[in-house]
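All protein chains but one are shown at their positions in the complex.
Coming up: chain A.
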Amino acid sequence: MDISYIFVISLMLALCSSQAESKQKSGRGRGSMWWGIAKVGEPNNMSPITTGIMYMDPAIHSTLRRKQRRLVRDNPGVLGALVKGANLAISECQHQFRNRRWNCSTRNFLRGKNLFGKIVDRGCRETGFIYAITSAAVTHSIARACSEGTIESCTCDYSHQSRSPQANHQAGSVAGVRDWEWGGCSDNIGFGFKFSREFVDTGERGRNLREKMNLHNNEAGRAHVQAEMRQECKCHGMSGSCTVKTCWMRLANFRVIGDNLKARFDGATRVQVSNSLRQSANAVAVVSPNAAGSNSAGSNGLLQSAVSVYEDEERMLNDHMPDLLLDNTHLSSKIHHPNMPSPNSLPMAGARARNGRRQGRKHNRYHFQLNPHNPEHKPPGSKDIVYLEPSPSFCEKNLRHGILGTHGRQCNETSLGVDGCGLMCCGRGYRRDEVVVVERCACTFHWCCEVKCKLCRTKKVIYTCL
């Protein structure tokens, strides 16, 4: 105890100034501050959603990075889709995790705070899932808004279609339709995909392990959307000719994408970048179980703060480490500017001239391979969710890490899974309550499309964690 205390004090003294600085510079949630726009429309935060006013909105101003603000400004109508997408991500995440200890709780948007709380500061599975599902939701809602015609810069006109096929390739989805590109919006998903890359990945430069993890998970989310969203086109014309072609999205419900991502969450891969970084990665891995509070007897608050300091240090280490170690293609990213122009796909003032030069490097940001932590596992694929450190147990309330604990959560007595009372309540025991609930019953389905039900009163037994 004493030793650790001294250790911490000395560390804190040594790093006091640099800690604040590094927090300012690249807090781990910084790249994801945009999640806050999910709450923009809410009354306690903001004026009602009117696209005209929203640009000036101080809440948006503080939520988005400069480049993101410019993207929103240059693509009128996109903001509504982003808000929709962020909310979609939250509700889907909460649905997927309703039966788990961590139930994807969000807090009200407060300026400068992370929507999902401090859990995002840790590179655990849950964080990976959050990144993947938010990126997926943005792709989904942008693509959808595109086909609905609410985004002005993403229309069905032909100038978009004469765009370079290589751009299509990059998005990977619309390559096959190139020959069929008369009439109809064949590039909605492409636009959503590229916009999501521009917008969501703004803060992530892929320079350290954590940023690579975020990039990978963002990409994974988009890949799932791409795999599930189908654009279909149909020819109309006299006797089988194709004079008029109309296209539409045969949408996979976002629930399907959520389900798929949840499956990937369950089979997520723990990664590290390369051997040279193993030491620091291991250090995190060794210390972090304590930080999770799973071992409450031994866990020490000061030690935990030491851990976070240590992590900061590690991050700084990564930041300053020659890029050669991470990925030799990233030498040039030192001069990377946050206001970087977008790639050719998105219509942006003055951006086109520099496209050619930027294209190569832009692409390379996504060009890295993560190695599994356990060398016997196979390396993560493009759709897999990756994480860096084991998750905390989420049993006890720990506000420093944004963990609410499972006190007062309902559980299922008979289940053996995570929603069962044994696991959910972490062995603390649970309370049994009998309540009378009024519910709809004896529902009959009438063609079409109406369900008629009766109201029944039944006794239910509810189990609540202590």
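As a working rule, contacts are C-beta pairs under 8 Å (C-beta built on N, C-alpha and C of every residue); 3 or more make two chains touch, one makes a residue touch a chain; residues count from 1.
In this text, contacts and distances are computed from a predicted model.
The listed options are "E2 NEDD8-conjugating enzyme", "Protein-serine O-palmitoleoyltransferase porcupine", "Anaphase-promoting complex subunit 11" or "tRNA-splicing endonuclease subunit Sen15 domain-containing protein", and the UniProt record of the chain not shown names that protein "Protein-serine O-palmitoleoyltransferase porcupine".
Considering the whole complex, the residue from A:C104, A:I119, A:V200 or A:I385 that touches the absent chain is A:C104. For the options A:R73, A:H367 or A:K460, the residue in contact with the chain missing from this view is A:K460.
Although one chain is hidden here, its contacts on chain A can still be listed: residues 94-95, 97-98, 103-108, 110, 113, 117-118, 144, 147-149, 156, 158, 161-162, 173-174, 176-177, 179-185, 189, 230-251, 253, 293, 296, 299-301, 396-400, 402, 404, 408-410, 435, 437-441, 443-445, 448-451, 453, 460, 462, 464.
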